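Dropping the structure in here first, questions after.
The other protein chains are all here in position, but one chain of the complex has been omitted.
== chain A ==
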Amino acid sequence: MAAVHGDVHGHGHDDHHPTGIMRWVTTTNHKDIGSMYLWFSLTMFFTGGFLAMGIRAELFQPGIQILEPELFNSFTTLHGLIMVFGAIMPAFVGFANWQIPMMVGAPDMAFARMNNWSFWLLIPAALLLVSSFFVPGGAAAGGWTFYPPLSAQGGLGVDMMLFAVHILGASSIMGAINIITTVLNMRAPGMTLMKMPMFVWTWLITAYLLVLAMPVLAGVVTMLITDRHFGTSFFNAAGGGDPVLFQHIFWFFGHPEVYIMILPAFGIVSEIIPTFSRKPLFGYSSMVYATASIAILSCIVWAHHMFTAGMPTVGQLFFMYATMLIAVPTAVKVFNWTATMWKGEMTFETPMLFAIGFIFLFVIGGFSGVICAIVPIDIQVQDTYYVIAHFHYVLVSGALFALFGGAYYWLPKWTGHMYDETLGKWHFWLSMIFFNMAFFVQHFLGLAGMPRRIPDYALQFADFNMISSIGAFGFGLTQLLFVYIVIKCIRSKEPAPEKPWDGAKTLEWTHLPTPAPYHSFETPPVVK
């Protein structure tokens, strides 16, 4: 941040923005807002992480030790909501804010004031979520998917959660509109759509998914609120409604949401792998088409979350086949990354390590995804620890590892300083080991029959739960190292080289100084 400050004065333009706290409250600068998004998501990451530590501490041994069942359910519910809506999504929007204008050769985002508003909406939402623990009745405890009728039972905490989800959804829609407009209208001359960096492509497609999915979430949340308070019966069978209707609408949002959290990660990895292989991305156009195919398919697979809710045979078969099809474009991506690395000139700095770690572990999550798609097998593993393992492989070692890789990759550009390479590698290897320790064993717990969302378990699950908890504690502690590395990098006195990665080909590395100036491109570069 200090670097950005310094540069403002260096530029000496008419930047009559306030100083101190008001600078951040009123800022319309994509870099300031990007930084705020990133710090916000890091804060929420540790909040959600704290809840995860509570969950794993309770599950360390059979029996009830530290969390009573109701509080345990609140912990799992808020862990999910905070990580999805507070940590992963805002982190990707933070990356979009920082990177998209620089990568397409624009001075800033298209709607600078809306950008400010969509960030500041996050704060009240986060406060509502966190403070709901302290209201009478406690925080929402019906799972992050808040299925009724269970979610109709809670108290004020549930309403605070629903309101928070509403606000977060509105913020996401604004962010998405901003990104679509920026990408479609503010590209440098010569940068056709098929010349855009993959990160920009994946975000463009993600933004369309957000515009599609978020209003659906808003709808279902509103219906739930009116069911709770205004006597409607959308989801109440006694009044002619259907609890399963909620699940259909929720997952119509929820499944695109899964890809909203992973497509930008694909984009980041598609920037890192070519840079450190010193070779262009293999199969660029097929990568674009694969991303688009994943996005389209993601809209017609929602009911695979509901195979045990009961649906006609034809329905089960349709959703099984459609879900399995997603494996194809995803496999194409993995093959393209491998082909990019093939006969390259690879070096293994921290961003590359995280990118390779991402591919390695994401593929495991992809395989367990295919297994979950098979209806008969899903009947056994649905709502067990197998599913927990599956989506942590795609969300933690998927989305989160890509975010870490991206952070290390662009930190020199953002701050003007180099991060500590040795510590970065420590961060990677410790994360890798502890992550697998925490989550690999959960596959076996699920297969053997341990349901998810239970505070206590039968004795045959004890040994693997203990291993998983130790891994989770290790993983949690390791992330403190990341904070230390980032702060050390920002405070460092040594300037980073103009272009620390010799293989980098995108505009922010080739056309902008390090650190990047406050207004990225005042005159657009010409892309050949």
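We adopt the following convention: contacts are C-beta pairs under 8 Å (C-beta built on N, C-alpha and C of every residue); 3 or more make two chains touch, one makes a residue touch a chain; residues count from 1.
Assume contacts and distances are computed from a predicted model.
Peer 1: Would you kindly match the missing chain to its UniProt protein name, picking from "PatA-like N-terminal domain-containing protein", "Cytochrome c oxidase subunit 2", "Oxidoreductase" or "Aspartyl/glutamyl-tRNA(Asn/Gln) amidotransferase subunit C"?
Peer 2: Result for the unshown chain: "Cytochrome c oxidase subunit 2".
Peer 1: Out of A:155, A:449, A:476 or A:525, which residue would touch the omitted chain in the full complex?
Peer 2: Checking the options A:155, A:449, A:476 or A:525, the one contacting the hidden chain is A:449.
Peer 1: In the whole complex, not just what's shown, which of A:20, A:189 or A:376 touches the removed chain?
Peer 2: A:376
Peer 1: Of A:156, A:170, A:218 or A:334, which one is in contact with the hidden chain?
Peer 2: A:334
Peer 1: Using the document's definition of touch, tell me which of A:356, A:496 or A:512 contacts the absent chain.
Peer 2: In the full complex, the listed residue that touches the missing chain is A:356.
Peer 1: Residue-wise, where is chain A in contact with the chain that is not depicted?
Peer 2: Where chain A meets the chain not shown: residues 62-65, 69-70, 73, 141-143, 147, 149-150, 153, 236-238, 242-244, 277-286, 308-313, 316-317, 320-321, 324-325, 327-328, 331-332, 334-335, 338-348, 356, 359-360, 363-364, 367, 370-371, 374-377, 379-380, 382-384, 444-445, 447-449, 451, 453-460, 464.
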